[in-house]
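So that we are looking at the same thing, I have put the structure below in C-alpha cells.
Shown here: the complex without one of its protein chains, the others still in place.
Chain nomenclature is as follows: A, B, C, D, E, F and G, assigned in order of appearance, with residue numbering initiated at 1 for each chain independently.
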Amino acid sequence: MTHEILFAGFGGQGILSMGMTLAYAGIIEGKEVTWMPSYGPEMRGGTANCIVIVSDKRISSPIIGKFDALIAMNQPSLDKFESAVKPNGIIMYDSGNIIVPPTRTDVTIAAVPVDVEALKLNNLKVRNMIMVGAFLSICQVVDTGTVVKALAKVLPERYHHMLKINQEALQRGEKIVIEAATPLA
Amino acid sequence: MTHEILFAGFGGQGILSMGMTLAYAGIIEGKEVTWMPSYGPEMRGGTANCIVIVSDKRISSPIIGKFDALIAMNQPSLDKFESAVKPNGIIMYDSGNIIVPPTRTDVTIAAVPVDVEALKLNNLKVRNMIMVGAFLSICQVVDTGTVVKALAKVLPERYHHMLKINQEALQRGEKIVIEAATPLA
Amino acid sequence: MADAQVLTNGMETVWEKPRTLSETRMHYCPGCGHGVVHKVLMEVINDMGLQDKTIGVAPVGCSVIAYNYMNIDMQEAAHGRATAVATGVKRVLPDKLVFTYQGDGDLAAIGTAETIHACNRGENFLIIFINNAIYGMTGGQMAPTSLLGMVTSTTPEGRQIETQGHPIKITEMVATLPGTYYITRQSIHTPTTVRHFKKAVEKAFKHQMEKKGTCLIEVVSNCPSGWKMTPLEANKWLDQNMFPIFPPGDIKVDGKLVEKKQVISQKKEIK
Amino acid sequence: MADAQVLTNGMETVWEKPRTLSETRMHYCPGCGHGVVHKVLMEVINDMGLQDKTIGVAPVGCSVIAYNYMNIDMQEAAHGRATAVATGVKRVLPDKLVFTYQGDGDLAAIGTAETIHACNRGENFLIIFINNAIYGMTGGQMAPTSLLGMVTSTTPEGRQIETQGHPIKITEMVATLPGTYYITRQSIHTPTTVRHFKKAVEKAFKHQMEKKGTCLIEVVSNCPSGWKMTPLEANKWLDQNMFPIFPPGDIKVDGKLVEKKQVISQKKEIK
Amino acid sequence: MAVRGTVKIDIETCKGCELCVEACPQDTLAMSKEINNKGYHYAVTIQDNCTGCVNCALVCPDAVITVYRASTQKRDKDPVAVISNVKGDIKVTLDNPNVPGGVGRIDI
Amino acid sequence: MAVRGTVKIDIETCKGCELCVEACPQDTLAMSKEINNKGYHYAVTIQDNCTGCVNCALVCPDAVITVYRASTQKRDKDPVAVISNVKGDIKVTLDNPNVPGGVGRIDI
Amino acid sequence: MSEVRLMKGNEAAAEASILAGCDAYFGYPITPQSEIIEYLSDQGRKRGMIVMQVESEVAAINMIYGAAGAGARTMTTSSSPGVSLMQEGISYIASAELPCLLVNINRGGPGLGTIQPSQGDYFQSVKGGGHGDYHLIVLAPASVQEMADFVYLGFDLADKYRNPVLILADGALGQMMEKVVFPNYDPKAHKLPKPWATVGKTPDREPNVITSLHLHSEDMEKINLRLQEKYRKIEANEVRYELINTDGADVLMVAYGLTARICQRVIELAQQAGIKVGLVRPISLYPYPYEIISKLTEKIKGYFVVEMNAGQMVEDVRLGVNGKVPVGFYGRMGGIIPTAEEILQNLQKFVKTVSVKEKK
Partner (left out) sequence: MSEVRLMKGNEAAAEASILAGCDAYFGYPITPQSEIIEYLSDQGRKRGMIVMQVESEVAAINMIYGAAGAGARTMTTSSSPGVSLMQEGISYIASAELPCLLVNINRGGPGLGTIQPSQGDYFQSVKGGGHGDYHLIVLAPASVQEMADFVYLGFDLADKYRNPVLILADGALGQMMEKVVFPNYDPKAHKLPKPWATVGKTPDREPNVITSLHLHSEDMEKINLRLQEKYRKIEANEVRYELINTDGADVLMVAYGLTARICQRVIELAQQAGIKVGLVRPISLYPYPYEIISKLTEKIKGYFVVEMNAGQMVEDVRLGVNGKVPVGFYGRMGGIIPTAEEILQNLQKFVKTVSVKEKK
C-alpha cells in the first residue's frame, strides 16, 4: 500500500511539521517514506506545502503530480490543488479558513473546523494535530499511537511538555470525524 | 623564399627589438612576417629569444623547431640552440660574450665582435644593430635601407635622434663581415 | 476601501505614497525596515524629480526584487557586487544618478573588496547600506555585523569572537578613505529618525550631482523574522543593542571626518 | 670561492646566511627588497628555532616561489587568497606558527576581503605585507598603493584620482579592527631599518605563540625594475616619496592603537 | 471642535506590524481584531483626534497610510471620540489629555 | 694595527645592486669592474678597515655576505688599504678619516 | 548508530561529514544548501569539528586548500552561483592534488536564476568549470541515504587519489526528508597518512610544498601527464552506476540523481502501458559509465536521457553510444521537476520513432 499525501497552507500553520510527523510515524511502523517540501522564494510568509509518501515498498519518485489525499489549510491551497487529487481520493480542509469549499464529486471531502476544536482544547497551536487526527480517522496511513511516538522524536526536548496536549488534539481530530461520519460518507 | 631566424640572448640585450626591426622591415618590403617571443616566467632578467619568419607567401606555423639562422648573443643561447640550425644554415654570435664558439661544421659561422665595434662608434646601445647589419650582409632577408626605415617605425619618436647612429651601426655591421668574408666562407 | 467614508473634504494630503513607489505589494515581513527605506528613497527621488535620471542597483538579499517596488530603471547585481555593477553603470553614465541598496552580508562580507575599492576610487554614487545584523534572505544566518553573543541559525550558541570575530564596522572604515565624501549612520525605526534619514538621502543625492565622491548611508535596521521578534520588540532591541555598537550619527561630512560622534539632533522637527 | 684567501682565523662569524634560507639563488632583481625580507624572516625562524613549527603561505606575486628559498613547509596560494589559505592551515594546526607573505596587489586589491576578514576574525597568524607600490611580477602595473602621479605601465600619465583613486592605506584600516594585535609599518632599505624589522618579526611570532590575534607587518619596499630605477635610486625614492604617504612606525601595539605616529627610534642600536 | 487631520489606511495592504500604533502620539490608531485577506490584523483609527502629524505614515513599512490635514490651522480643544472603520470588538480609548499634542512626537 | 672585522662575499651570487657599498660606514666595499658568470659587477672589499658592523650583510638582498669580527675588542687606528679579490681595474679608495666610524651608521 | 532517522538530504550529508571525521568545514550560506552549514554550526561544533562561516565562497574554497594542504579532512558546500565563484580555487586544488569534499546543491540557473532544484551544473561539474585540464570525481546521489553514504565514499576517494570529490545533488535532494541509517564508519581506519602535508618541516625530510605553479613548461607538462595518468586510473577503477530493469528493455532511460528516481516511476507506468523500458543510472558522473552505455547499445533500440537541464549529459551518452542507436532527450529547466507522467508521454513518442526506424 502506498499513500501519497499533499499538505498545503500558509507558512506558519505547521504544514511542514504535520507532514514530517506523519513521515516519522511511517518510519516507526517500518514503512518507507519521503517528505518533500516545496521550498518557496527565500522569504518569510507565503504559502507552504509538502508531499508525504508512505509506502510498504521502496519509493521511486518522491515527486508526484496526483495525490491520494490533500490536506488544505487555506483557500489558495485548496483552489490550487483540488484538481490534483486522484479520483476516489480524499480532500480534508480547514473549514475555519476556507470559505469556498471544494466542488469535486468523485472524492471524499471532509471539512474540519480545527479552530473551533482547538479553542475547545484551549490551545491554538495544536490545530495541525487535530487535522492529522481527523485525516487518520479517514485514511489509516499509520496508527495515531505511532504519531504520538513520532511527535516525541520530531519535537525538540524543550517542547515535550506539549506531547500530551498534542495527543489529545489527535484524538479530538479522530473523534470529530467519526462524529460526522455519516454525512461525509 | 622563407627565412626562419632565431634571435637569442640575455634580457636587456635588445634581442626582441632586433627581431622586431627585422620583421618590420619585412613588412615594408611587402613580405609576410611573424615575430614570436618566448616569454619567460614573469620576472625581470633571464634569457630572451624570439623567432622571426620573413616570407614571400602566407606563413603557416609561427612555431618552428629548426631555423635557417641563429643569432646568439650569449653563451647559454648558443649552447642551447646550436643544434636547432638547419644544415647549411647560419650561426652568428657575439664573440665578446661568447667564449666557447660553435662546433657545427655544416653551417656558416660568423663571430661578430659587437662590443669592440660599438665602442668604436662610442655607443654601446647599438650593439644589436651591428649584429643585424652583420647578419644581413650574409643573408639578405631585407635591405639594410629598409631596416633603417623600419627603425623609424619601431623606435618611439623621442628616440628618433638615435636613427642616424643606428644606421651607422648597421653599416658598420655589414662592413665587418665583408672585411672578414674570406675566413668565414 | 473600508476607509472611503472618512471625510477628507477641505483637507490637504500631507503624506501619500510617492508615485515612484510601485503599486506592487512588497514581500517584506511585517515591520521590516526594508519597506521604510524603500519608501523614503522613492519619496526623495519623487520630490527631487529624479525618476528619469536615477539608476538603482540592488544585489541579492531580501531586497533583491526591489525593482518590483521602485519605479525606476534598475539592475539586479550578484551577491556582493552591487558597487562593482554601479561602477560600471556610473562610469558610462556619469551624468545620471546611481545608488546601490545593499545588505550587511552583501556589503560587508562577500562584497568587502568591492565596497572598499569603490569608496577608494571615490565612485560618485550613493551606497545605501541596510545593516540588520543578519542574513535575512537566506533564513537568518550570522552576518558580519551580527552582535557578539547574538543567536542566529549559524551561531546557535551566540556569535563568538574566537570563530566568527567581531561585528565589523565597515562604515567607519570606509570613512577613512579620501574617496568618500559623506558617510552617516541612520535608522528608520521612529518618525524622527525617518525624517533624519530622508534628509541624509537628499543630501547624498545633492553631493552626487555636484560630483563630490562616494556617499554611504548605513541604516541600522531590523529583521523581525531573523531575530525572531515582533516588529515592536525588534525596534526596541535595535535601540538597546545595535546602537551601542553602531551608534547613529554622521561620521564624515563634506569630506571631513566628524571628530566626536554627533548624536542625532533632539530638537523638534517636522517635514 | 674567490674570497677564500681572506683570513678569518681567530675571528668569530657575526653574520651568516641562516640555514633556513635555502642554497637556491633567488630570482629577484638586483637590489629587490624581497630578498632582504626573506633573509630576515628566515633568520628569525632560525634564531627562534621555529623551522619545524612554521608554515608559510606565499601567494602569486614576485615572491610566488618563496618556497624555493625558505627552508620550511610552505603553501603557494592563489592571487589574493593567502590569508584565506592561512586561515585553513592555522585553524587545523592551531599550535603551529603560520605567516603569509603578500604583495600589495595581492593583499590590498584582489585580496581585500580576505585580508580584512582574516584580521576581523583575529586569525592568529602573521601577515607580512610587502608594499612596493606596484605589481612587480606582471611587469609594473599600478598597485592599489601606487602613489598619485606615479607612472606605471597602466598609468602612463601617472596615477590619477579620478580613475584610479588614492593609494590605499589598508594597514591603518585593519589596525582599527579589534581582531588585530600588533600592526606596524617597517622598511628594510638601511641597516637600521632592517634591524627594526627583525625585532618586529620576532615580536609578532611571540605574540602568535601567546595567541594574541592577527599581527601585520607592512614593509615599505622597492621594486627597482618596476620603478625603472637602480636599487640605490629606488631606495632613495622610497625614502622621499613613499614615507610621506606610508610613514614608518608602529600603528597598533599590544592591541592598542598608537596615538601619535611613532617615528622609528633614532638612537643607535646594534644587533 | 473641528477635525485637524485624518488618515486613510489601505487595510488590505497593511501587514499588521503595529509600528504606526506605536508611533502615533495621539493614540489615534489601534489594531483590528479582524484579519484581512492576507491574514493580518490591520491598523484602524479609533479616535478622530488625528493631528495629521504624519508619524504613522513615516514609520509604516508598506506605505499603507495616507495622511490629510485641515488646511486651516484652527486648533480646537475637547476632542471627541469618533469610532470609524471598526470590524471587531476593539477597545476604544478616548483621547487622553495627557498625551502630548502638537505636530510631532520626539523619539530617539 | 689589527684587523677588526672582515667580510666574505659570494661573488657569483652577488647581483651587483651596490646596496652594501652604500651601507658600509667604512667604505670598505666597492663594485668590481669585472662581471661574474651571471653578468653582474660584484661587490669586493677594497680596504681592510672593516669593523664587522654587519651593515652590509643586513641590507644585502641575496644574503651574499658573511661577516667576521675579531674576538678581541682591540681597536686600532691607522687603517691600511688592502686590496683583495680584484679582477679589474677598480678605483681603490683609501679609508677616509671623515667617514663616521663606530659600529653602525644611523639611517632613517 | 543503526538507528533509523528521518532527515533532510542536507542534514544527512552534514551528519555524515561529522561521522566521517571531517576536521574542518568552511562555507557560506546559500539556498538550498544552508541546512548543511546550519546543522554543522550546531552539531559539528558541539562534536569538535571546526566549523566556520566565512566571508565568501572564494574565501571558503581557499581555506579548504589551506586546510587540505595541512593534512585535514575538509569540506565545503554551496549551491550553483557560489560554486561558480569557487572555480579558480577548485582548479588550484585539483592541480595541487589536495583531497577534499565539495558539495553542490544545484539550483536553477544561469545567473541568480531560481532557488528551485536543477541539474544545470552538470557540465561545470564534469567537464571542468575552472581553467585547465583537470577532473573532479563527481558523485550523484539519488536518495537521502546516499546523500550520507557518498560523504564517506567521497572522503575516501579523495584521500585515495589525492583528488577533490564533488557531490552533485539537485536542490530537492537537499530539501527532502527520507529515512537514513548511519553506518559504523571509523574515520581512523579510513584516513590515509599524508606525508606530503605542510605540518612543519622536520629534520628528517625536505620541506613540504603545496603548489600548482610550474614555471617551466616541461615541468608543468609533467604535472599534467601525472594528472592524466591518475584520471585514467580513476576511469578504470571508480565507474559506478546502477542498472534497473535493463534486461529485455527496448529502450533505456539514462538519468542521475532525482530524475533517476522519477524515471523509476516511469518504468512502473510504462510497464502498465506495455512499453519495455529500463534505466541506466550513472552514479559517478566522472568517471562516466561510457562502457556500459556502449555495451548495452547492442540490446536496445535507443537511449532516452532525462535531465533537469537543457540536455547536458546527452553529450556523454552520445559519446558512449557512438552513433549505434538514437539518443532521445526530455528535460525541464528553471527549477521545474518533470513528473513521471510527462516523461512517459515523451518517452512514448521517442519509442515510436525508434520503432519506425527499425521497421525501415
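Going forward, contacts are C-beta pairs under 8 Å (C-beta built on N, C-alpha and C of every residue); 3 or more make two chains touch, one makes a residue touch a chain.
Fair warning: this is a prediction, and the values are worked out from it, not measured in the lab.
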Of G:Gln124, G:Asn208 or G:Asn245, which sits in contact with the chain we cannot see?
G:Gln124
Touch criterion as defined above, residue of D:Gln51, D:Thr112, D:Thr145 or D:Thr192 at the omitted chain:
D:Thr112
Going by the contact rule already stated, which one of C:Ile72, C:Ile170 or C:Leu238 would touch the omitted chain in the full complex?
C:Ile72
What residue numbers in subunit B mark contact with the hidden partner chain?
20, 23-24, 27, 32-37, 39, 41-42, 59-65, 153-154
By the contact criterion defined above, which parts of subunit C meet the unshown chain? Give residue numbers in ascending order.
51-55, 57, 60, 64-65, 67, 70-78, 81, 84-93, 96, 113-114, 117
Subunit D positions in touch with the non-displayed chain are 60, 64, 76, 78-80, 109-110, 112, 135, 138-139, 141-142, 144, 153-157, 163-164
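Note that only the chains that are shown with their structure count from here on.
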Between subunit B and subunit C, what's the gap in Å when you average each chain's C-alpha atoms?
64
Taking each chain's centre as the mean of its CA atoms, subunit A sits from subunit G at a distance in Å of 35
Specify, in ascending order, the residues of subunit E that touch 2 or more different other chains.
none
Pull out every residue in subunit G that's touching 2 or more other chains.
31, 50, 52, 55-56, 215
